[in-house]
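A single protein chain has been omitted from the complex, and every remaining protein chain is retained in its original position.
Let's look at chain A:
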């Protein structure tokens, strides 16, 4: 076997799985002493161009409580045509279709390279994808115009047979009927009145079985297998209509007096959208796409009153319990999110406004349903436009990078139990023998619903080793986990992706080095960070930080090499060496720090942190910094104030922002216009290089990051200065006058101080 690094990478590429530990401590007691729980980051739909789905259905273990899927780890008796389930050891007969199997004629699911395999299910009715636009009309004219154009553009990107619907809202909520010809027709609802799903369906006339159709449409009988869906029509049929309708969309006509916010009924609009889909297309892949340009100001789910003189809640207000509407609004959106999740639909929020739009209250909608959350300043920015366009990007097969209504089921071998999951999912409350009592994240279940997901959606799944200390596992024993993801593919097929993995058990007392070497500090950092962020949603910030610190110190105590009470003797092995640094940056990150962030921003950052894959998550925790100079090719440099040098150009990627920063000298040169002189063409190239690299990142990322081009002394340089390790500040005077980097005006501790403290605490016997 190659190095663990290679092993980890290989596993990630094949299975989309990264474990915190790749050799597992064999007893419950030892496992808890490892501090970092046994857990993994799972990317259920990781793009696998090399993995075409098989066209048949999986073979299931016959034990009703198990139903694990036949996989390469199973023992197979080719002669008897039997296989033994590796989870429950049940012996199963192969189905008749498998009569021809032998050692040389194996089905794909038995081959080791198919530890991840995808099945395509042919049976069952195919249901179309549904896109329901919920559009705020209380926007500025140019914003609305830009949004309308984006929406019109999106019609051409949608799958042609997808159903599309339109709800607009302002003071009122309008559900547009798309089927009618001639006169455009919409159903209008008061924006202040909370309606039950039943009422909404009654009022939209969805409950009646025999709806009087506008006209008989015998032409496409197969396209109308559902309840009347006057509000949801195939794109190819009504794209002209809808384009016109969007074109005629006016700003909310109700007058907004001086000193008032427009009345925006987001809560009712979402409620109606949810109710509409609930009544017409339950358990069908559907996206509710909410486009909003401001906070909800009336009705259920209102976040702030319409008086401009009372500002929207800040973290300060929330701490002081001064956010009047927050609890009620949050409850409203949570109720909607849960209903949506139950129906297998997802809610996206595209919020573009300079002020907050109430993402804090509404976050549960995308969080629980796997929807997107996009935050921008205006719909008239490339950030929104490109991000929105990217939702409809296609993969190598020409399929949309989205999947719906997924159910993730996790099966474990009996030494393990499932503690919980953190990610864009809701619990399906399926109890079973492999569900742990101790919950980490969303627990108490072995199945989760992920209503909307894409190839990068990643869940953190936490396990508990339950094997008792006195029941050792035989040498060479392996623990296994199977992840079964059933989902609706964007081509409307039903698919099942199965990933079965196994890891070696090791006795922590005798083989600690093995376990230590198999530590994946990157995965561990992200998994711990997810736990921390998950806690931060319900606990006070300082408590979470204390908990993180405690865990870090314990980890160092456990795996560090040191002499007691001698900080200078402290060493960490390679596989742990980066971990404290990750924790240092995590502590400073907007995921745990709310200072300088609005509640909406915090919700936004946390939303993305809880769903991105490992690489992106790491960038979020510890942004990447590249340096460009005449001294050589671009190189990654330390995220440290010492990297900020006058003759360098820096490119920082924090996931949410791309910052290009020109050092003092470079900035002066540019000002002087050297780049335009033919003899300084190399300078021109130097200036261009980070721009090109930034473009590359911008092109690939979802959501599109904020792009910041700044220079020494520029106001936007704060984005860089707030991220770098403040190794030089106005406090440590020895750095003054030296030409190494830029001092940061902060009282935050630097990494060095942090490490010093960590070492001291780790070696102390008192803690």
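Operating definition for what follows: a contact is a pair of C-beta atoms (placed from the backbone, for glycine too) under 8 Å apart; a residue touches a chain by one contact, two chains touch by 3 or more; residues count from 1.
Rule of thumb we're sticking to: contacts and distances are computed from a predicted model.
**Q** Please identify the absent chain by the protein name in its UniProt record; candidates are "Protein transport protein Sec24D", "hydroxymethylglutaryl-CoA lyase", "Protein phosphatase 2, regulatory subunit A, beta a" or "AP complex subunit sigma".
**A** "Protein transport protein Sec24D"
**Q** So which of A:49, A:112, A:253 or A:713 would be touching the chain we can't see?
**A** With A:49, A:112, A:253 or A:713 as choices, the missing chain is touched by A:253.
**Q** Who touches the missing chain here, A:125, A:183 or A:700?
**A** A:183
**Q** From the listed residues A:174, A:427 or A:485, report the one that touches the chain absent from this view.
**A** Touches the omitted chain: A:174.
**Q** Could you tell which one of A:54, A:82 or A:203 touches the chain left off the display?
**A** The missing chain is touched by A:203.
**Q** Go through chain A and note every residue touching the omitted chain.
**A** 172, 174, 177, 182-190, 193, 195, 202-205, 212-215, 248, 250, 253-255
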